[in-house]
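Provided herewith is a single structure, encoded as structure tokens, for subsequent inquiry.
With one protein chain removed, the remaining protein chains of the complex are shown where they sit.
The block that comes next holds subunit A.
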């Protein structure tokens, strides 16, 4: 598979389902007795992977490097007291490149500094950032100029920008090869249908040959982000997300969660009547480790023309104002 060529890694492992990629990769390495430092904003698949690993999970505040360092210091203190156990305890850090729940990027350079300081292996879930972020779409490592060989493993889903099914893990052979025998979703499952694997392969070829797609995507994402900010000004709706992210979250500021729920649904319906499709962010609130904020997801892509972006933003502005002004019964 050309994945390892694309990201200049030694080896790649292909799975047949995006969710299973991440949920199988983490428990293949982290076992009982190990420590995983995870961001509170990670997605459900990572949470299931963490649960399946049976390791001790230390949650740090979303994108808060200082909180992470505090936890790493506590662990380092424990390690100094018990060097024998420390030598056998594997330490991992799991973050996302572009977070699904908040549409912002992880602070990768600071995380890499922490990796070397505290000897923690870093796994990045680039499901939403692969094919999106970076000059040629190679993900957050390209965006931040971090050498990809320093990242222990990158996991990603092919179900987003690659428009196929499945997922992959890339990294050095020493790390990724381990999964061929220990990854449950790899060993005990069927492989990806050849058609979908070929579609993914073709998508990668297009990514390599048409880097202008990323320029258009970045332009659209930025104009959408700024446009949404302007469009939602004066209403209780707010936009959340990085200006690099083509996925933006629209939240509603109100103390009553029922009103928030209702207003967000009304916005989706109102826009649907105006021929614009957005969606509510869906979560299994009872199953999530940290209940995420309710929001609407607004997505753009590289093939949207400028006119379409302008029309969409204008409709969103009108719809938001109308919904905001509607009195609650």
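FYI, a contact is a pair of C-beta atoms (placed from the backbone, for glycine too) under 8 Å apart; a residue touches a chain by one contact, two chains touch by 3 or more; residues count from 1.
What we mean here is this: contacts and distances are computed from a predicted model.
The complex includes a chain that is not drawn, and of the options "Hemoglobin beta embryonic-1.1", "Aminotransferase class I/classII domain-containing protein", "Elongator complex protein 5" or "Nuclear pore complex protein Nup85" the UniProt name matching it is "Aminotransferase class I/classII domain-containing protein". Annotation: of A:178, A:216 or A:274, A:178 touches the absent chain (contact as defined above). One chain of the complex is left out; on subunit A, the residues touching it are 10-11, 16-20, 23, 29, 43-45, 48, 51-52, 86-91, 119, 121, 149, 159-160, 163-165, 172-175, 177-178, 180-182, 184-185, 187-190, 192-193, 195-196, 199, 268, 277, 279-280, 282-284, 287, 297.
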